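The complex appears here minus one protein chain, its other protein chains still in place.
Per-chain numbering from 1; labels A and B assigned in written order.
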Amino acid sequence: MPDQVGLELIATALGESIPGSVLETTFFRERAAVHVAPESVRQVLSTLKEDHGYRALMSVHGVDYYPHEPRLGVHYELLDMGRVDRLSVKLRVPLDAPNVESVTPDWPTANHQEREVFDMFGVHFDGHPDLRRILMPEDYEGHPQRRDFPLGGEPVLFTHNEVSSPGWTR
Amino acid sequence: MDPVSTRSEYRKREESITLSPLEEQLAVERDPSGGVTEVLTLNIGPHHPATHGVLRLLVTLEGEVVRDLRPIIGYVHTGIEKTAEDKAYWKVIPVVERMDYLSYYFNAMAFCGAVETLLECEVPKRAQYLRVIHLELNRIMSHLVWLGTSALDLGAMSMFWYCFRERELILDLFEQSSGQRMHTRYFQVGGVIEDIPLGFEEKLREFIAIMPGRVDQYNDLLKRNEILLQRLRGTCPLDEESLLALGVTGPLLRAAGNPWDLRKAAPYSSYEDFSFKIPVGTVGDNYDRYAVRVAEIYESVKIIEQALDGLPEGPHITADRKVALPPRHELATSMEALIHHFKLVTEGFRPPPGEVYYPIESPRGELGCFVRSDGSAKPARVHMRDPSFVNLQATAAMTRGAYIADLIATLAMLDPILGGIDR
Partner (left out) sequence: MEIIRQSIGDPQSFRERGLRARDLLRGDLEGLELERHVEESILTTTLEKAVDWARSNSLFPATFGLACCAIEMMSIVAARVDVARFGFEAFRASPRQADLLILSGRVSIKMAPVVRRIYDQMLEPKWAIAMGACSSSMGVFNNYAIVPADKFMPVDVHVPGCPPRPEALMHGILKLRKMIQDDPDLGWRERYGAVGTEELLPEANPVVENPGA
């Protein structure tokens, strides 16, 4: 992990090359994270890849920060294999405008992962070659991993006790 | 309610016989002179004996050559990450174990590691060594199941019985240490749930003594077998650059020549104390993927032996009573222990708010666990970066231009575990 100083240097360099991108930096439990504005995420990732050597995107995942606004977050975990450095790039989008530019053209690994974030959270990735639901059936309504989506579940029912169980339509 | 009229386009397409989004494109592209090239879109799965779980592939074939491939997943999606948000931290462990169902200790390790980082909790040395022993045993077991089922796919059916014979030995060891064969909730936040019983060490030493000989037996059967060589050597290679771009890690990347292994690069849980080698391939074809995994079994046996020889004395779980349960005999004498036990069992511990991503090296690649804590007793988000989920994207790149038989062999060498892919 880059230490705190290294993180600040990276954040400053990013802020200079892409103005308005870096909102905040966090250094928590020896892990560095950069919070960026959603519009600039693709440029930020490209800059980190070319200029700072974070050439591997390990994970793209979503978080729902309910009840704090803006609610939906997308995290990108970057890895520099040469120096064994990890950096997280985090962004947050509100529920009514959940659009983020897709990084799939630059990082093919993000293909299925962005589809999963779309499926589970509803974040729309503009420019994604094939944005469909990946884990749920394609005509499913709702985004299950959001915090206000109910957990669901069924009462346990067996074939032999369906007549006596209440609520089972007959 | 008339079910037919409310069916969506998706459902109608699923129940239709022709699925032709790719046919038209490719038929036109391939033959500009105006002749008709027949291109067939074949649906493989989700119920198919050779797809290692419920994986569905839409394969576009020209004759027997694969032109394009689209995996469709989600057939065993269990909403584990959502269930995990509803449970206290230690109750998440059995739920999260069931994601990548062949490497359950690794799932638990990733999650426990993430929570321990959040809590800044020290894991005692003995617990770390015990964790390493069980992790490497699980790695061997996962590779054995992979070897057995892959050989079955390729037609070498007897390998299945040989590999499962050894797997039973390993499961006996797991049963001895934790009481369960699979999905043992042996790893807990702060250490392991129980120290190993008497007799575990002897049985483990017996296992270490015979295992390399058994792997030699497998090599005798397969390594220079003409059919295996013809089927695996030179088929579906993919170079390192493409693999890295696709985010592939683990034995697949090592087969292409990149010795990236988190156990050596960013050691966790005392892996730096052990000396072992990383098997690396040269070409990156199916044969290298096979050879790398079999060689890894030898290395894992070495690690277990070193861990067992160097097993330090000490507690098997952290002494921090706010995180780990006190030993039961203390409950009778100490009031504080009783209160701690009560609080931990009813409510659970509360990590400070924060987000952590903890990656480890599972038998399939980098398994990372992202945990977000909001200060309450239940995690606010648990996400596993599953290696099979990311590795699956490489299938299309690997199999373009290969025969169907090579596709089956490649799928076998890819070692996808659908539980991890779908979660």
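Quick notes
We take it that a contact is a pair of C-beta atoms (placed from the backbone, for glycine too) under 8 Å apart; a residue touches a chain by one contact, two chains touch by 3 or more.
Keep in mind that this is a model prediction, so the values were computed, not measured.
The chain not shown here is touched by just one of B:Glu64, B:Glu120, B:Glu168 or B:Glu241, and that residue is B:Glu168.
Touch with the chain omitted from the figure is made, among B:Val39, B:Val54, B:Ala127 or B:Ile140, by B:Val54. The missing chain lies against chain A, touching residues 132, 135-138, 144, 149-154, 156-160, 162.
Counting over the whole complex, chain B has residues 9-10, 12-21, 46-49, 53-54, 74-80, 82-83, 94-95, 98, 101-102, 145, 148-149, 160-161, 164-165, 167-168, 181-183, 418-419, 422 touching the chain that is not drawn.
Quick note on the criterion: only the chains that are shown with their structure count from here on.
Inter-chain spacing, taken between the CA centroids of chain A and chain B, is 22 Å.
Every residue of chain B that touches chain A in the complex is listed here, in rising order: 8-11, 73-74, 77, 79, 81-83, 85-86, 117-118, 120, 244-249, 258, 260, 265-266, 354-357, 359, 366, 368, 370, 372, 380-381, 383, 385, 389-390, 392-393, 422-423.
On chain A, the positions that touch chain B within their shared complex are 28-29, 31, 33, 55-59, 61, 63-64, 75, 77, 81, 84, 86, 88, 107-113, 116, 120, 133-139, 144-145, 147, 149, 151-152.
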